[in-house]
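For this depiction, one protein chain was excluded, whereas all remaining protein chains were kept in their positions.
Order of writing sets the chain letters: A and B. Residues in each chain are counted from 1.
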Amino acid sequence: MLALQILIDGFAISSLYALGATGFTLIFGVSGVLNLSHGAIMVVAAVIAWWVAEAFNTGPYLGAMAGVLASLACAFVTYRVIVRPIQDSRAIPREEKEIFVLTSTLLWGIMLQEAIAYLFTSNPKTVRPLIEGVVPILGVRTPLNEVLTAALSWAAIGLLYLLVNRTRTGKSLLAASMNPRGLTLLGFELSRIYVLVWAIYGVLAGIAGVLLGAFLGVSSDNAGLLTASAFSIVVLGGLGSVSGSLIAAYVVGYLETMTAYLVSPSIRTVPVLLLLVAVVYVRPQGLLGRR
Amino acid sequence: MMQRYRTALIVLPVLVILALLPLGVGGYILGLLTLGYYYAVFSMSWDLLFGFAGEVNFGPSFLIGVGAYAAALLNHYWEWPIPLCLAVGAVAAVLAGVALAVPALRLTGPYFGLVTLVAVLLLQNVLVLFAGVTGGEIGLDLPDVLSIDANTNYYYALVFMVISGGILFGLSRSPVGLILQASGQDAIEASALGFNVAKHKLTAFCISAFFSGLSGAMLVFYLGTASVGTVVDIAVGVNVIIAAVLGGRRTIIGAAVGAVFLIGAGEILRPLGQLSTFVVAAVALVVILFFPGGFMGRLLHAEGRE
Partner (left out) sequence: MLGVFGLALAVPAAQAADPIKIGVIAETAAISGVGIPNAAKMAAEEINAKGGINGRMIEIVDYDDHNSAVDAVRAFQRAAQQDKVVAVIASYISEVVLALEPWAGRLKMPMITPGAASNDITKRVHDDYARMKYVFHGYLASTQIADIVCKSAKELLAHDLHMKTSVVMSEDAAWTIPLDEEYLKCLPAAGLKVLDHVRLSPDTTDFTPIFNKIEGEKPDVMITGISHVGVQPTVQWQQEQVPIPMFGVSSQATNSTFWKDTNGATEGVIFNMVSAPDVAVTPKTIPFATKYHQKYGNLPGYAAYTSYDDVYMWADAIRRAGSTDPDKIVAAMEKTDYVGTIGRITFLPKEDTFAHGMRIGPGYITGLMVQWQNGQPVTVWPEKVATGKMKFPSFIKLPQ
């Protein structure tokens, strides 16, 4: 019974982690950017979804769409106003672009987080779930919303897979992550691909944020922790490797759930941190990373 | 030589003004600057590691926290005298720094960054798990403080900042600093020239740890309390990094200016209440995007590297 419970509970939270980390790793893979405003963008999506649904009585679906749109807008601003100018800047030496992107996205994340705290307070918000009620799965009473969270996460990841592997634009994305220079030689405009990948990122982060808000609830104070968790999962899986991130998300999700069940909920995150340090020392490229 | 002269020409008059400030300024502004000076040392230490060794340390508050808590625990439980606590705090930070750096320096870029970030999270977890000893998130109160007099505290912090800054700046302009800079930009070439890059980077890490830890310890004896929120939290480290980049990396002095600016701006914007953090972040972002050299970049890099 306990094993079953761990299996089912771990699955939902891991799927959500996977979805959250996918966009993050995609951006890194294609454009080499670690976006430290990631957590804040997820929070924006969740809080806007909550606010639209509550204040305008639109029901959960319109609210969720508003949340995803907000996230898309934030992602676009992140790229257009912050990341792109730094990449194009001549004043910043090439080897320092990384730290500039990190610092600026961090600052941008703080701005988003503070704006949310100012407009909506830092109290946690919960998005009204799309469906209510519980269903027994193999004897474990599981909220329908938890099932839906896992299903939607996988649907989004599946669509991304189809997009990348089955469409021309998607394939150019994949190519960009492997050899950007080769792609420009073939006549592709890199900046177009970057806009596309940021748009995909915005949608993914938005869905992840809204689902998180409905499943667990979100406060502006969570922004930093969400970024750190996506960062850890992505490094664990291998920077830039989407499949690695998916596996890592499950490792992290189940390790946390097992710790909470079997050891103590007060040290839930500690084993993950130790594992992360161990992996980075032994195999810095991560589980499935390329060097 | 020219550059050094130029730097002195800028820095010395400022220092004289700072030293005379207590004659004309209220206790509160002195208190603010006192805090700013301790943060200045955090940022300068970070700049030595990043600007000159090319390593992005996401966890300055790991070193700060270890130094601060080592000193605080000794004072809280055994009432050791302050100077001894400070010394032990600095040494503890160096030891913790070595333990972190020896394996971590094999890593580069984001991996090094992540390990240093995880170090902070682990330290935070340990402090909360052993709340019985460390006071958990509530923290430890200290029986002793440096002084309750604003002027005295101000001079302690100012002298400490000037000495630390002097040493760090001197180091960065010494042959060791140049080797560090070379290895930060191109480690392979530097080692091909016969320099032991790893050894130099480790040295830089130790020095950075020493001043971070010492300043962390000084800070808790100024505040009279050590808690996760004041010396360990990731937000503390974030401020340190922002200050250094804002002031102009690779300048050491710029880091100090950035730190004092951040603390001061937060206070000047106090009437905005909650929005103040938003505005500070926005200002810092604008500076970074439009003046990537930071406040001091242009001023100190006469040869026009930017």
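As a working rule, a contact is a pair of C-beta atoms (placed from the backbone, for glycine too) under 8 Å apart; a residue touches a chain by one contact, two chains touch by 3 or more.
Please read all numbers here as calculations on a predicted model, not as lab measurements.
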Per the touch definition above, residue among A:Arg84, A:Lys97 or A:Arg268 touching the missing chain: A:Arg268
Which residue of B:Val25, B:Val91, B:Ile167 or B:Cys206 touches the chain not shown here: B:Val25
Candidates B:Ala131, B:Ala192 or B:Val286 - the one touching the absent chain: B:Ala131
Residues from chain A at the interface with the omitted partner, ascending: 1-2, 5-6, 9, 13, 54, 117-118, 121-126, 128-129, 132, 134, 141-143, 145-146, 216-217, 219-220, 222, 225, 256-257, 260-261, 264-269
Residues belonging to chain B that touch the chain removed from view: 21, 24-29, 31-32, 35, 128-129, 131-132, 135-139, 141-142, 145, 148, 150, 223-225, 227, 229-230, 264, 267, 270, 273-274, 276-277
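The rule we apply is simple: only the chains that are shown with their structure count from here on.
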Computed distance of Cα centres, chain B from chain A, in Å: 31
In the complex with chain A, residue positions of chain B that touch it: 50, 54, 56, 103, 106-107, 109-111, 113-115, 117-118, 121-122, 125, 129, 185, 234-235, 238, 241-242, 245, 249, 274-275, 277-278, 281-282, 284-285, 288-289, 292-293, 306
Chain A to chain B touching residues, read off their complex: 34, 82, 85-86, 89, 91-92, 95-96, 98-100, 102-104, 106-108, 110-111, 114-115, 117-118, 224, 228, 231-232, 235, 239, 266-267, 269-270, 273-274, 276-277, 280-281, 284
